[in-house]
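Here is the structure we will look at, set down as structure tokens.
Here the complex is missing a single protein chain, while all its other protein chains stay put.
On to chain A.
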Amino acid sequence: MARKPTRDDGGDSGLGALGADVDAMLLAALERAEAEGGGTGEEISATDETLTTGRMIVTYKEGAADDGALANMGMRTADARDFEDGAVAMDALGDADALLLPEIGVAVISGNAASERSLGSAGAKSLASDSPISVIEPEYFAFSEGDAGEYLRGFLRAAQTIEADLRGLGAPVDEEDEEGGALVLGATPGLIASRVPQSSRSGLGIRVAVLDTGMDLGHPEFAGRAMVSRSFVGQPVQDLHSHGTHCIGTACGPLAPPGNTPRYGIAHRSTIFVGKVLSNSGTGSTGGILAGMNWAIANNCAVISMSLGAQTGVQFGYVAAGAAALARGCLIIAAAGNAASSTGAPANSPSIMSVASLDRNLAPSSFSNRGKIDISAIGRDVWSSVPRPQRHGFKTGTSMACPHVAGVAALWAQTNGSLRGMALWQRLLASARPLPYPASRVGRGLVQAP
């Protein structure tokens, strides 16, 4: 269910509230834009800097603490340090008017609290010279590279820093390793770059949905694997294209394929949910894809991999589906797209993790889309399973990078039952290996296995 509050709910639980979901605020922003006669309401320009969330951002003077400045304005304040894991538990903020982020000298104020006190963008001028506050500005949505886009990314980083502090150096709280060492010699470059062979995790007990062209259900290297399948395109699940079988191979393929074949699969003991949402010609439509997402979420798949897209602006439907997934502990991971242009839908949704492609030298692939990128993985010349009789083959694209992140997400999900939804998202970003390229190309960097 789209988590848009009803229009008549009045209080601080509404739009612009600290706990408001990004999608809810997005919908409100679109309504505002429509009311102002701009836009069709169907697309959001990635460069539209007029898209404000309704909340305000307070930046403190360097070295200054809040010292009750907001409380003196009559605001109920919450402090990020008070949260157990520092996660962006925005929906747990209750009726607070402001959230303090002391680590970065910033506070976020709800729309209502700001408007009640006339804290518009000009509000800074009315601040007393001895106020610890440097400036008060509107908060913007983050879709793309640029100043506004850096904010949410920075916010996430801040939350992760806080989390790391609370946990002590951010060491993952791993449960007992019951599966023993699993060092496998001979793995594909994509697995090696993401440190998959060194991981003892297998994805056991984790449901991984791959929404694509289906699967070669008789592929010998998947014999005996727990697999649930369903078609949403009016064709049998059996993959007559090869794209789906390739993506499933990377995310969920075997630990040790026979013969001289290197290891190409990551979550080798995960339960595979095969959702055929693209036909054997590799095409589909939003409706069938949303039906597949609905199925995977209803089945509580902790990880949902989508190597598909369209070069359009943000789509309401995907934003709502991504938010619903996160609310149910599911993480949707999508390929950014291969147009060497702005990230397409659904990966451009703020509630869906966007994956860019890297070449084997860890440079961004030339074709890989840019802008709203969260993380990256190898996507060039990826070796994985394809339908019989070939059984294996190379493919290239963000489509191939995406299941690397999905497989690694399943390994992380296995380490700790609390790593679901947004917590899993944050762990993937916090553990990524930084790369010397802009975030608009590689996000937080190269995905790393636990």
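Methods note: a contact is a pair of C-beta atoms (placed from the backbone, for glycine too) under 8 Å apart; a residue touches a chain by one contact, two chains touch by 3 or more; residues count from 1.
Going forward, contacts and distances are computed from a predicted model.
Enquirer: Can you tell which of "Molybdopterin synthase sulfur carrier subunit", "Sulfate ABC transporter ATP-binding protein", "L-lactate dehydrogenase complex protein LldF" or "Ketohydroxyglutarate aldolase" UniProt lists for the chain that's not drawn?
Expert: "Ketohydroxyglutarate aldolase"
Enquirer: Consider the whole complex, including the chain that is not shown, and state which of A:76, A:230 or A:328 touches that chain.
Expert: The single option touching the absent chain is A:328.
Enquirer: Hey, which of A:134, A:229, A:396 or A:416 is the one touching the hidden chain?
Expert: Candidates A:134, A:229, A:396 or A:416; residue touching the omitted chain: A:396.
Enquirer: In the complete assembly, which of A:77, A:307 or A:426 touches the absent chain?
Expert: A:307
Enquirer: Of A:68, A:205 or A:287, which sits in contact with the chain we cannot see?
Expert: Result: among the candidates, A:287 touches the missing chain.
Enquirer: Name every residue on chain A in touch with the hidden partner chain.
Expert: The missing chain touches chain A at positions 1-6, 27, 30, 41-42, 212-213, 240-243, 246, 278, 280, 282-287, 289-291, 293-295, 297-298, 307-310, 312, 315-317, 320-321, 324-325, 328, 335, 337-339, 344, 367, 386, 390, 393, 395-400.
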